[in-house]
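Partial view: only certain chains, each at its native spot in the assembly.
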Amino acid sequence: MNLDGLNDFSIEVPSWAYGNSGTRFKVFTTKGVPRNPYEKISDAAEVNRLTGLAPRVSLHIPWDLVDDWSDLRRHAEENGVTIGAVNSNLFQEDDYRLGSLCNPDPAVRRKAVDHHLQCLDVMRQTGSTDIKVWLPDGLNYPGQDSLRGRQERLAESLRAIYDALDPDQRMLLEYKLFEPAFYSMDIPDWGTSLLHCLALGEQATVVLDTGHHAPSTNIEFIVMQLLRQNRLGAFDFNSRFYADDDLIVGSADPFQLFRIMSEIVAAGAHRPESKVNFMLDQCHNIEEKIPGQIRSVLNVEQALAKALLIDQEALAVAQRDGDVLGANAILMDAYETDVRTALADRREERGLPRDPVAAFLASGYAQKAATDRAGGTQASWGA
Amino acid sequence: MNLDGLNDFSIEVPSWAYGNSGTRFKVFTTKGVPRNPYEKISDAAEVNRLTGLAPRVSLHIPWDLVDDWSDLRRHAEENGVTIGAVNSNLFQEDDYRLGSLCNPDPAVRRKAVDHHLQCLDVMRQTGSTDIKVWLPDGLNYPGQDSLRGRQERLAESLRAIYDALDPDQRMLLEYKLFEPAFYSMDIPDWGTSLLHCLALGEQATVVLDTGHHAPSTNIEFIVMQLLRQNRLGAFDFNSRFYADDDLIVGSADPFQLFRIMSEIVAAGAHRPESKVNFMLDQCHNIEEKIPGQIRSVLNVEQALAKALLIDQEALAVAQRDGDVLGANAILMDAYETDVRTALADRREERGLPRDPVAAFLASGYAQKAATDRAGGTQASWGA
Amino acid sequence: MNLDGLNDFSIEVPSWAYGNSGTRFKVFTTKGVPRNPYEKISDAAEVNRLTGLAPRVSLHIPWDLVDDWSDLRRHAEENGVTIGAVNSNLFQEDDYRLGSLCNPDPAVRRKAVDHHLQCLDVMRQTGSTDIKVWLPDGLNYPGQDSLRGRQERLAESLRAIYDALDPDQRMLLEYKLFEPAFYSMDIPDWGTSLLHCLALGEQATVVLDTGHHAPSTNIEFIVMQLLRQNRLGAFDFNSRFYADDDLIVGSADPFQLFRIMSEIVAAGAHRPESKVNFMLDQCHNIEEKIPGQIRSVLNVEQALAKALLIDQEALAVAQRDGDVLGANAILMDAYETDVRTALADRREERGLPRDPVAAFLASGYAQKAATDRAGGTQASWGA
């Protein structure tokens, strides 16, 4: 089983996955949840320590604001991880009730743009090179605002941010079908995101969140198309049965995750030079967060491992010959292969535990965190 | 334009619609939002005062708990409204992380049942006869719990509640496709709700929330089927483009609302003796709440008015003759009729303002509330 | 790997899967397609010969009408298979433009009922005990006919058929969300099908076609609920990405198929005494039909094999303890296990080819059929 393609592959984990999250109905809490960015990074580092797969941590501003960025960076590096993408926040200010970068009020748009300039500054201090922009703007009622006018404002706001990028910085522009707006989002689909990126320039690329599509959307087609345009900047991995459920990636439809990774492998985009950033974006509403994250990175690794097993040569022949069942069978052979032992062997060779979840549970980390982190306010969406 | 069918028709409004609500990302606030059940009822009464359509207010327990129920009842009556259905809450206790009436832990189930006994007591004190049970229970991950086992626990828990009903009390059992659970809800569809109602007895009926279905579901078919089974207890009206968006009823698809009301009219279920409770359940996340509610009740009234205009005799003939386009045209004739002037005339005859929204905006009520309700904590989901 | 649960498990294949099928745009043909029921049964028998899994063939009337039923039955038995369910056809008569069992014209309804009496007679002559009723009736336009009136006519028509059943005969009543009707089907969901079955009596059970639901529907929940009601009569297996795509079962979402079979195993319904009839209903529009069928029965077998591997005891403990990730992991362990070698071994032990598809391709059967079946009219939907 040749799994060399895994060698330089890595996954980025989000700081906010270690804090509390929930639905509009309730945020459940557990003991030991981090209270600040340092503790979030410690938890993220634990995931990397056990899996060897997650060497970067995304930050979210303002949730992860600290006074001394070099100190946070040092903390990360001491724990074997680095700071990854910086995520801006356009949804938690009262001013953003009717939008941020698209708001009819120019003062609000200015504020939203300025927030990104602040994020670019954080990037300069933390060594991060990616700013991820998820735009929660949109409308709840037809007629509420001009769909077209909002696109023009958006273009202008994005331009202001883009022009402030350093040459080595990238903008990752995310799209989402719905939520928090329920009539129309201002970047609802990959087409809209890509058009803005094309207008901005080569440092702008698209983020594909696997939970941000209409039911039945063929996500691997979009992956292929964005790779073909050289504009797939990053994934936000998670999984969903219904809407943007933000469940553990691979838990709802592991075959879909495999198909996505198969398009990645077909284009060689699992290699670092592709600059595709494979990030998680999940909400562990009811399950334990650190093992949830471990499971997530293992699921992505497993899907990639299976995709690497596809006999590309035989597949090309079957496809060329129009052998529908034969070509499909070659793909399914890879998918149905149980790679778990090979992956455990591989981990062992690298000095990692064969079963990272079991190792975590046995480590006492959770119990220690619960004790050490008594008092204070647990981090969560919104804090 | 014969609109006599409107004469005894009424809509029930929810106390929580006057408090703050939002998405998991943000709850926006405005000035003047009620801080307690008294102020919520005052706001609801204002909607009734201006429309003549909303004489009942649903309560939500524990959000609307007060020390003296007879005093709250008096406050309602002084303001020209009565207490409607009592809604239980099964989603805001930490104990309910893995479910309430279906929880694997019998102590949690007992707690959830007991909460309903408390609600039944509130009903006895407020003159309410309907207890509405929305079950947020479900699973996020396949295998997390036994789907079948949860049904058995649910049946047992509901039985305990049902057996505590007085002869004049009804249980309204709601279903929902997803959210807050994302793999499976324990009452995901009308079929499941109905089966439990049939098992319980004649005092158990189904609640149809118009936002709780899969995309493409024909809701008026379900209305028809539940009426045919004599088990349509109530509506939770709202509207949606995507998921359970909880927008103003009739704002996303007014033709669907008309079709629903057409099934109601065809069965005579708009008359009080049908005992169908026409309730709203909405979230005014970004718009003003009281005018949002006024608009909502007017939208339902308008849809019913149009449905009453259908020439049932001509329709029956066209249907019998298999005249596809002719039958459809008869329906559309009613839908395309502008009934707004007739409804305004009708309001005027009854001493109500022709334009209730304009009357509200001109009344100074909102400004006064903003002043009077300075300080304190605004009511919202969860408080 | 204990796979004893497979021992008495069998799958029923449809005669029409061996004929041509297609979309409304085009029916593609290939050489060697059967021209009559005898040749269809021969092809089906080939699938059973190579897999040992498909000992019954469903017929479709009138497509499979023959003059001498005992001769067809003899042909089947000589080829090692028996006649399974008989499917009625309510969609290919000009009279059915506005419906069959629900048609506003009583003469058309009578004709549709009579067709079922004919089918019951075929059953008596072929040894079949199941009549499968898929109702294509519905409306394309709101108002076209009375939704409620059609339910009453349906109840009456079904009653006339049901009353003609012999004591050992069952009615299998299928539901479908949409197509060929596009506004409302007359049996759109499991709830409607079940209500009619409950009204008819114990010989009426529901058919679950895996392609007949709205997007996002949790199918295994319905499986569980129908088993709980003792009314799951049969499956029509296939798979879909969008609508009723009728692709090879397990090809679109193998994890979903596994979850369905897990509910089956949890209830012991894979055993013959459950009387659940596991049928295929697919359209091999572009792929070769016999290997497509072989692959289909193997996919169902594989999903069942994995479901049998679930450690039920450990699962029950994890579920009872509320261990979300642990319980899910137990399920996933079974799913991720590669059972293909074990299944090949099992086949070999039984004198079957290790790789039935390869054995078929090597057998020359297809080439021989192409030669032998020159001339004549290939069977297809509609003939």
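Annotations
We call the chains A, B and C, going by the order they appear; numbering starts again at 1 in every chain.
We take it that a residue touches a chain if its C-beta (ideal position, glycine included) is under 8 Å from a C-beta of that chain, and two chains touch if they have at least 3 such contacts.
Treat the numbers as computed from the prediction; the structure is a model and nothing was measured.
The complex in this file is a homo-oligomer whose displayed part has 3 chains and whose full count of copies is 4.
Definition applied: only the chains that are shown with their structure count from here on.
Two copies of one chain, chain A and chain B, form a contact in which over half of the residue numbers belong to both partners.
Relative orientation of chain B with respect to chain C corresponds to a rotation of 180°, obtained by superposing CA atoms and rounded to a multiple of 5. With each centre defined as the average position of its C-alpha atoms, the distance from chain B to chain C rounds to 40 Å.
Each chain gets one centre point, the mean of its Cα atoms, and the points for chain A and chain B are 37 Å apart. Within chain C, contacts with two or more other chains are made by residues 215-216, 218, 255, 324-325, 328-329.
Within the complex formed with chain C, the chain B residues making contact are 97-98, 104-105, 140-149, 151, 177-178, 183-184, 188-192, 194-195, 213-218, 220-221, 224-225, 227-229, 255, 259, 262-263, 266-267, 315-316, 319-322, 324-325, 327-328, 330-332. Here chain A touches chain C in the complex through residues 215-216, 218, 241-242, 251, 253-256, 286-288, 291-292, 295, 302, 324-325, 328-329, 335-338, 340, 357, going by the rule given at the top. Of all residues in chain A, those touching chain B in their complex are 21-26, 28-29, 91-92, 94, 96-98, 136, 140-142, 177-180, 182-183, 215, 240-243, 245, 247-248, 251-252, 285-287, 381-382.
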